[in-house]
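All protein chains but one are shown at their positions in the complex.
A, B and C are the chain letters, set down in written order, and residue numbers restart from 1 in every chain.
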Amino acid sequence: MQVKNSQKLLQRYMDVRGYSHKLVENLEIEDFLLQAATHVSPTKWHLAHTTWFFEKFILEAYIDSYEHYNEVFLYLFNSYYKRIGNPHPQSERGLISRPTVNETMAYRKHVDTHMKELLSQDPDQLDPKLLEVLEIGLQHEQQHQELILMDLLYNFSHNPVPPAFLPESSEKMGEAPALTFHTFEEGMTEVGHSGDGFAFDNEEPRHRTFLHAFKLANRPVTNGEFMAFIEDGGYERAELWLSDGFQTVQDEGWKHPLYWMRQDTSWMMFTLGGTVDIDPDAPVCHVSFYEADAYARWAGRRLPTESEWEHALANEVIEGNFMEDMVLAPTSLYSGKMFEKAYGDVWEWTQSPYTAYPRSKPLEGALGEYNAKFMSNQLVLRGGSCVTPLSHIRPTYRNFFYPQMRWQFSGFRLADDV
Amino acid sequence: MQVKNSQKLLQRYMDVRGYSHKLVENLEIEDFLLQAATHVSPTKWHLAHTTWFFEKFILEAYIDSYEHYNEVFLYLFNSYYKRIGNPHPQSERGLISRPTVNETMAYRKHVDTHMKELLSQDPDQLDPKLLEVLEIGLQHEQQHQELILMDLLYNFSHNPVPPAFLPESSEKMGEAPALTFHTFEEGMTEVGHSGDGFAFDNEEPRHRTFLHAFKLANRPVTNGEFMAFIEDGGYERAELWLSDGFQTVQDEGWKHPLYWMRQDTSWMMFTLGGTVDIDPDAPVCHVSFYEADAYARWAGRRLPTESEWEHALANEVIEGNFMEDMVLAPTSLYSGKMFEKAYGDVWEWTQSPYTAYPRSKPLEGALGEYNAKFMSNQLVLRGGSCVTPLSHIRPTYRNFFYPQMRWQFSGFRLADDV
Amino acid sequence: MQVKNSQKLLQRYMDVRGYSHKLVENLEIEDFLLQAATHVSPTKWHLAHTTWFFEKFILEAYIDSYEHYNEVFLYLFNSYYKRIGNPHPQSERGLISRPTVNETMAYRKHVDTHMKELLSQDPDQLDPKLLEVLEIGLQHEQQHQELILMDLLYNFSHNPVPPAFLPESSEKMGEAPALTFHTFEEGMTEVGHSGDGFAFDNEEPRHRTFLHAFKLANRPVTNGEFMAFIEDGGYERAELWLSDGFQTVQDEGWKHPLYWMRQDTSWMMFTLGGTVDIDPDAPVCHVSFYEADAYARWAGRRLPTESEWEHALANEVIEGNFMEDMVLAPTSLYSGKMFEKAYGDVWEWTQSPYTAYPRSKPLEGALGEYNAKFMSNQLVLRGGSCVTPLSHIRPTYRNFFYPQMRWQFSGFRLADDV
Partner (left out) sequence: MQVKNSQKLLQRYMDVRGYSHKLVENLEIEDFLLQAATHVSPTKWHLAHTTWFFEKFILEAYIDSYEHYNEVFLYLFNSYYKRIGNPHPQSERGLISRPTVNETMAYRKHVDTHMKELLSQDPDQLDPKLLEVLEIGLQHEQQHQELILMDLLYNFSHNPVPPAFLPESSEKMGEAPALTFHTFEEGMTEVGHSGDGFAFDNEEPRHRTFLHAFKLANRPVTNGEFMAFIEDGGYERAELWLSDGFQTVQDEGWKHPLYWMRQDTSWMMFTLGGTVDIDPDAPVCHVSFYEADAYARWAGRRLPTESEWEHALANEVIEGNFMEDMVLAPTSLYSGKMFEKAYGDVWEWTQSPYTAYPRSKPLEGALGEYNAKFMSNQLVLRGGSCVTPLSHIRPTYRNFFYPQMRWQFSGFRLADDV
């Protein structure tokens, strides 16, 4: 991992931090507390935890006389870094009424003040290790911006009268192009990150791998296509599913993607812009790996591996529907390019379990817990989504979720053998 | 049940309603949302639900053109009246961020305005049925005032740094008198409510019952006495416990009353006034029926029946440590009377399962669900506590909780055969 | 509790013990192992545990040089006497493959041999305490004979092709007489056991109690009457149920009594004689307290208290359909007496929680755990059933089960106020 050497460090810090405030500016105080399931966190917690990260790993480490804003916060806002101490149970984050939202904002301000002071120095004078951790901290805050939006959607959906985060807007933007597949020859390739830009430790090292010939779809599977799977009895046909997947379907009573609801003969879904008609031309979203895998089997195709995905799409321009657009839902706007929506709109499930790259080395110390310890039972997703900050995504970026999870903005793109 | 005919109806309504506001005036908005377990409710919910009660059972029923403040609230703030519709799941009350606290207060104001208008009429012109329901609504709000305090204590205890509801105050007030027993002869007696004052349907009818001779302790068991039970291995000795009780002890890992914590060699407890030293002379509180029963067996005594309790203590003056004193914890202040603390301080577990009195008739309609449908698996407690409004308690009042519950302010008084 | 002084002690011991063998003589070895839920036990376990009782409380206590058949059995076949040691988990009784059934029978023989030797002495020479425990042991074995039958029915019902314990026999025996009620005047009465015959400690002491006037049905509620409750939507109407009861209905998906199944338009049920048509004139069986209580509310009546039941029916002759008849299901055979089926056929739920009688004293030592420690959360049933040994039942006999339990042979009889 290398660090971006920039005169604009401070500006970047303020921009990223400021975006977190922008996201929450229209919330009611009550909204900041919601935690409707263990795996989602209250907005207030996200705002405090990202601040804790800078306090713990930078201010505490690099400022001799630094005084913590509140010693208790060190415990309260640790997420899962066990080397730092036993974290507060994740399921009880919604029960922390104090510090209040206002105090949390004061905590952010306190840390920002000290960070600004620190970053006002000549970057060349700063410890390169500090710059490295700073970059991780900013990437970390961006990840939590995405989590704030994911979790708010989930939490709002548990309000009996769910509030809309955005003004309602479900205008149809375009039509999905016909589904086609582009072929790639077999051969050695390289995947993973190298070079100067930032990447997480799980993206490294760049390494050789052999790919068999394959083909990859021009665009993600759409809502309309997924409706056909449902109508064809997709959720009732065991032979289409992995065994663990079908068990989940039965245990959870799944009949459609998360947030979908049937209104008589048509489909609606709950979004950050409220409850809207489902646009059949937009990518399907909020599906689990199991649903993506079952759809692919139904369609006579398969999901791509993460190496195939990266080999095929690493050179696409990173543009599209990202958090900064503040649409915050996948759309039916298409570009006409050979590959549509490689980045943005929806994270794309791959068939690749999340494991370590050959010869990879986790970071040392507590930050080594950032990624490596999650390398079991999860699968890799690629490409970023409509709630991912644009500046956060890279072709080599590896997101990962358990196969049954659906609250992330996840869709998928089909692949096949040649 | 009869209704108090009074020119002061309106004043009484405003007083009770106003007390609810007084209780919450120092809370942060965030505190209003907390729900740390299914059986406790957010403060905001209590404020809305008590308001719903007046809207549903009075305004909707007695004002022709009444327009609901918000139709959705009819669903949201129903507790358990199934004849009115399927209530929102109790476990998800903490996930309702909207209406906000401010909107909830506006809802209260809306209903109060219409109630005031209604009650400004000559009471003699008002439907007697309305007056009856009004009285139930006021008693109901008082019950929820107690619940607000019970639930806040429970919820605050789940804050890693628990806030204090009151300024800390743990001054020792006195010494417990020696434990003595007063004897009552065998014979027929009468228990239950009759006459003009208000009572719930479960306190009626007043009826004859036969009591064997018994004796009853002069005061509740104290913290100091309960410590001796703990030191004597009380929580580890199966032979002292009911079978279901000991199972609960093992499943829950109980080693002391709720909110107690050992600090080296001394005992502390969490109260609405923060974490304080335990006063050995104050009544033990936050014990389950199982713990009360086990203590009694250990002490070679038993708990009284509810008939014994009422027969012995119905004529005591109702005075003592109640909600209005705003101490909100049992104290070691003793009066020197023959029976100490018959009312106030702690609810006293009896050995009597909560069942219907002979020939009792539940109220008709939805309000019949108020009490009768809970007549299984619970036990009766008597006497009121330091979080019960003084004007709410009566000698015939029957409170009831499941035997494993501890978040109510419950203690106990010993009895014995003669 | 007093002990039956009889020259026929040995004969009685051999009779009771022999009946246990008779009950299981047609079982396959595989059947002896079944445990389909924690609350039922394998037949083999019952046979061993009842033997353990004599070994533990008599042979070990009264024969100096007694050598245990196998020290491990002392642990394995203790049920719940915690003063004797921590019992093997009830849920794992079905996992004990060794001792085998044959070894278990050898264990029974070993203990019987020593018991015979002991009981061959002149009873007048025997320690009266021994005779008392012997009687408890025989009553205990009779209770387990009933349990063997209850548990086999439950376990067999989990075989995908359930075996029949008896040759199939579902002949209709008669018609239920019309439902009538007999009235009893208010006044003092006495209930509970006194005198020479055996009774458990929970039936004593005989004591005075006051009854209000009441009336009691001439016979238990029939299957046909219960079908009408079902057809009237009984299981869907919350207002008919206790709150805990309706919760159970929903959690468990109850739509009819245990072992019932609908075949097109008619009803069948699984019995110890296989799957048979339901006889509408026989008493309804395998209902929980909640169902009995809901039915009574639907019928505009109530269940009797146990004092009412005993007051009204204590003088009925104890005769009817008991275990020894080997019908092992309630029947539609009626006698024409004023009160039908007071004893036998079905245990009758009362509305009385199972609590201690005034001034009752549990037995000393481990046998004190026999009854008293279960005095919470359960309700009393009276009268014995078609799987109860005739010689085991008494007018004062108090059986008890949790309100949600249904695998016992339980029905109910209606009562009402006057």
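Criterion: a contact is a pair of C-beta atoms (placed from the backbone, for glycine too) under 8 Å apart; a residue touches a chain by one contact, two chains touch by 3 or more.
This structure is a prediction, so every number in the text was calculated from the model and none was measured.
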Neighbouring shown chains of the undisplayed chain, as defined at the top: A, C
Of A:94, A:137, A:344 or A:403, the one touching the omitted chain in the full complex: A:403
Per the touch definition above, residue among C:16, C:96 or C:199 touching the missing chain: C:96
Option from C:9, C:47 or C:76 whose C-beta touches the chain left out: C:76
Touching residues (missing chain, whole complex) on chain A: 80, 82-83, 188, 207-210, 212, 238-239, 241-246, 289-290, 293, 351-353, 355-356, 358-359, 368-369, 373-377, 403, 417
For chain C, the residues touching the chain missing from this view: 28-34, 36, 44, 72, 75-76, 88, 92, 94-98, 100-101, 155-156, 158-161, 163
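Convention: only the chains that are shown with their structure count from here on.
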Graph class of chain-chain contacts, one of line, ring, star, complete, other: line
Centre distance in Å when chain A and chain B are each reduced to the mean of their C-alpha atoms: 47
Separation of mean Cα positions, chain C and chain A [Å, integer]: 60
Between chain B and chain C, centroid-to-centroid distance (C-alpha), Å: 38
Residue numbers of chain C (touch at least two other chains): none
